[in-house]
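Sending over a structure as structure tokens; questions will come in a sec.
Heads up, one of the protein chains got dropped from this complex, but the rest are sitting where they should.
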Amino acid sequence: MAKITVIYAGDYGNTEKMAHAAKEGAQNIEGTEVVIKQAEEVTSEDFESSDGVILGTPVHMGGPDWRVKKMIDTVCAGLWMQNRMNGKVVGVFASGGGFGNGGGGVELTFVSMLNNFAELGMIIVPLPKNTENYEKGGLQWGPYGRSADESMAHTGVSDEALEVVKRHAANVTKVAARLKDQEIFTRG
Amino acid sequence: MAKITVIYAGDYGNTEKMAHAAKEGAQNIEGTEVVIKQAEEVTSEDFESSDGVILGTPVHMGGPDWRVKKMIDTVCAGLWMQNRMNGKVVGVFASGGGFGNGGGGVELTFVSMLNNFAELGMIIVPLPKNTENYEKGGLQWGPYGRSADESMAHTGVSDEALEVVKRHAANVTKVAARLKDQEIFTRG
Amino acid sequence: MAKITVIYAGDYGNTEKMAHAAKEGAQNIEGTEVVIKQAEEVTSEDFESSDGVILGTPVHMGGPDWRVKKMIDTVCAGLWMQNRMNGKVVGVFASGGGFGNGGGGVELTFVSMLNNFAELGMIIVPLPKNTENYEKGGLQWGPYGRSADESMAHTGVSDEALEVVKRHAANVTKVAARLKDQEIFTRG
Partner (left out) sequence: MAKITVIYAGDYGNTEKMAHAAKEGAQNIEGTEVVIKQAEEVTSEDFESSDGVILGTPVHMGGPDWRVKKMIDTVCAGLWMQNRMNGKVVGVFASGGGFGNGGGGVELTFVSMLNNFAELGMIIVPLPKNTENYEKGGLQWGPYGRSADESMAHTGVSDEALEVVKRHAANVTKVAARLKDQEIFTRG
């Protein structure tokens, strides 16, 4: 049985919806305990007690929401210093308007978040191309829920994108359960 | 009067079409000399004799075409060693199927190419959001021409995307003309 | 005559020292007006009234300080929406402990900041390899001041690194002065 913490920041409800889909997806793996929190509430203990973390953000100017970065600087940096998260598992997701059809900065948003998790020694679960509904909400690093069309007219995150998030969260949970207590790496 | 070299690699004609649009856009700035070459033909002299370079590639597995990378390793590395390109100007563009709506790796493709040009000491021209047709072919780092819809069905690069390339090439040319012979940096 | 705004965030004085070196370097170009501000104090007006921006940050977990990201989300996002910064000029710098010899996340820190500036339509000035003291404080995207040795023992940013910052700031200022009022792009 794995414990998963779903963390998100968000303003308009799209990322929040995706976070709740992630919670549901993790719970679909029997015996999983899931906690869901906003980035501003998360503590070191939330991270340390987890076997896996799923982090979501809106894309703002090609990077994660500043509240996600604040959590990284103020909570994750201490965990890094003490090597507390080595070998735990992580997945990410994002929402965004995506003006144009190129994702509007979502890739570097994902890589920015994962750079932190790589520093934490965490094992990264990507999103395979043959995941159902990938074409409506997938990117190699994780689910991407568009909340607007290519001209920035609001649409909200689609049901298909939420399905992709559920699947991704289930994948992360399965890997976390499998690697739990394996002592791949030494923790501080 | 500036000299611009348009360089591209490509298999199916989409990147080539965009390269020809780039050539046309650069020529729209009066007095510009434009040379267009495939990545495999380009020499050090092509780079050194240019005031600006415009480089385009298809997106392959989230990075530039290997022939672009070969040119970087075999031609650009020598120019870097001798500091030959400092203060010249660069812009980039890409085509891609973009499975899903997140650009399928185009952002890191752009950043990979620009990492080389930053090493060469070249000044980078991005693509402003209010460029006409941006929603059909724009990304912050340069024009992105989708050649397929979100489900990977072939569409070819749109006329709107080609217009974005023309505009981007004209922008790069204007900056190159303006900075030509300014000796911002010392060259080797 | 160009106006340059130097912006920074920082805790231990290393980034602040680099910011003051940037100010000095910009002022070395005759007729330049330089304003220096912390990220938390900066307003839209500071950006809009500038011809060039120089932004510095400590590296925290492979990304910029969260106060830099907060400024991006709360100030830059509005400027992006209104296309206010198109064609202005930008340079970046960073300080960091850099545990190991690989920079500890400084590259992605630079790219994260520049992703925002590319979205703002700003022209990016890199740091050429033949800049004096590059080996003590240089990276392709901008000056990098190490504040610790490879084992994380504190050293503070070196005088050589500060010299690199001065040179970089002078370069950014020269490009900004040259491109000022050129109307390369249309502003909103």
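Per-chain numbering from 1; labels A, B and C assigned in written order.
Quick note on the criterion: a contact is a pair of C-beta atoms (placed from the backbone, for glycine too) under 8 Å apart; a residue touches a chain by one contact, two chains touch by 3 or more.
Please read these numbers as outputs of a predicted model, since none were measured by experiment.
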{"item": "Among A:M71, A:I123 or A:A169, the residue in touch with the chain that has been omitted", "value": "A:I123"}
{"item": "Residue among B:G52, B:G87, B:G105 or B:G145 touching the omitted chain", "value": "B:G105"}
{"item": "Residue, one of B:A26, B:C76, B:L139 or B:V157, that touches the chain absent here", "value": "B:C76"}
{"item": "Positions on chain C contacted by the hidden chain, ascending", "value": "62, 98-108, 111, 129, 134-140, 144, 146, 150-152"}
{"item": "Touch list for chain A against the chain that is not drawn", "value": "80, 83, 86-87, 111, 115, 117-119, 121-131, 140-141, 171, 174-175, 178-179, 182, 184-186, 188"}
{"item": "Interface residues of chain B (partner: the chain not displayed)", "value": "60-66, 69-70, 72-74, 76-77, 80, 105, 108, 111-112, 115-116, 118-119"}
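Note that in this section only the chains that are shown with their structure count from here on.
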{"item": "Multi-partner residues of chain B (at least 2 other chains)", "value": "111, 129, 140"}
